[in-house]
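One chain of protein is taken out of this complex; the other chains stay put.
Our next item is subunit A:
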Amino acid sequence: MTAAGVVAHGVGERSDLPIPIFYAYAGAFAALVVSFLALGLLWADSRFRGDLAGHPVRLLLPARLRLPGRAWLAGRAGRARGIGRVLALLAAAYALGWLLVGPATENAGPYLVYVLFWVGLVPASLLLGPVWRALNPFRLLPDRPRREYPARLGYWPAAAGLLAFTWTELVAPEPAAPATLLLFLALYAAAQLAGTLAYGHAWLERGDPFEVYSTLIGHLSPLGRRADGTRVLRNPFDGLDAVAPAPGLVATVCVLLGGTAYDGLSGSPFWVNALQTAPIGRTGLGTAGLLATVAGVALLYAGCLGVAGLIGGTKGLAGRFAHSLLPIAVGYLVAHYFSLLVIEGRHAVVLALGMDAEADPNAVAPGTIATVQVLAIVLGHVAGVVAAHDRSVRLLPPARAVAGQIPLFVLMVCYTTGGLTLLLA
């Protein structure tokens, strides 16, 4: 079947059942309150050291490989990455081939883009760090900047790109139609080509939405690099602490948060009905809803951080707490996409390889899905509270550090409530 009409997550035939209301709220608030109180009592000094932390590790793979090409590979570390990028380019070409000439029904292309690539980047980056930086085919282009990347641009291009992708996935009239995806990918490729030709690889670091997505999520990986480039095994909180504030960082994280929130909203009967009866049309109201959700998430953040700054007597906190939203966003991404990756991921592999098999739609029990969802959201928020606490005892004067966090705590509670309500809706 062609996935016509409104289908959550761009592709997919099913979505998740709502989770039991009482346990979800009770668990979430107990975890938040306990962590907030425990942190206030026991954690008086900042403990995270960002990109100075970790135990140095060496990747054993190249040294142990007894292949003829070993010296060639190990001699130039970049070569291995080059091979990875060429493979990624081939995979991209394969997906494009499906989109361009694939069949109208059971086309693997949309599954490859929405499930294996977009959703698959989350666990891959969580485990291994910034994987798309290592595989990004656009990094095969020469790094010859004509101009310096303007610092004030920061993450704004990535925020815009992620918003465009989220719109394509959740609001576009036919998200799973090859034409829709081809249009998005053409615009995306043109932007990356132009950016890389003008600013070199510095553009990809800040302007490529997928590289930024993967790199930000990769900060939560136990594998990371120190500021001097040493590969280390580290506490994910140290990795999170190493997220450097930059213009547009808050916007990028708010797009991720708002996007998953809108994804949850778009399945609720209230919104389905509103979309179908909207005088401005489904796409018009959908666009307004997505933008309003992202703006709402951002305003709530800015408002709470403004109050925190007033209490703590410090200005310009917004960018320096953006990292604490990252685990929350990842929690929502996991909650929203876990079953999609497990169930539709198999479907994607079956379709892409032309296997003669059926993906089992009952592969994961509803109880497992609900447990993963609640755990992901609650752990994400607790991690956010911990990261925010550590940052505020560093930035705020000691006497005001705990009081200054109350707005942040309220923010976390609002996000948790909103997120769980959307899962329950």
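By definition in this document, a contact is a pair of C-beta atoms (placed from the backbone, for glycine too) under 8 Å apart; a residue touches a chain by one contact, two chains touch by 3 or more; residues count from 1.
The rule is simple: contacts and distances are computed from a predicted model.
The complex appears with one chain absent; UniProt names that chain "EfeO-type cupredoxin-like domain-containing protein" among the candidates "Tricarboxylic transport membrane protein", "Response regulator receiver domain-containing protein", "Sugar ABC transporter permease" or "EfeO-type cupredoxin-like domain-containing protein". Check A:217, A:257 or A:402 against the missing chain and you find that the one touching it is A:402.
Not every partner is drawn; the one left out touches subunit A at residues 1, 4-7, 13-18, 21, 25, 29, 32-33, 36-37, 40, 267-270, 272-273, 276-277, 339, 361-362, 365-366, 402-403, 405-406, 409-410, 413-414, 417-418, 421, 424-425.
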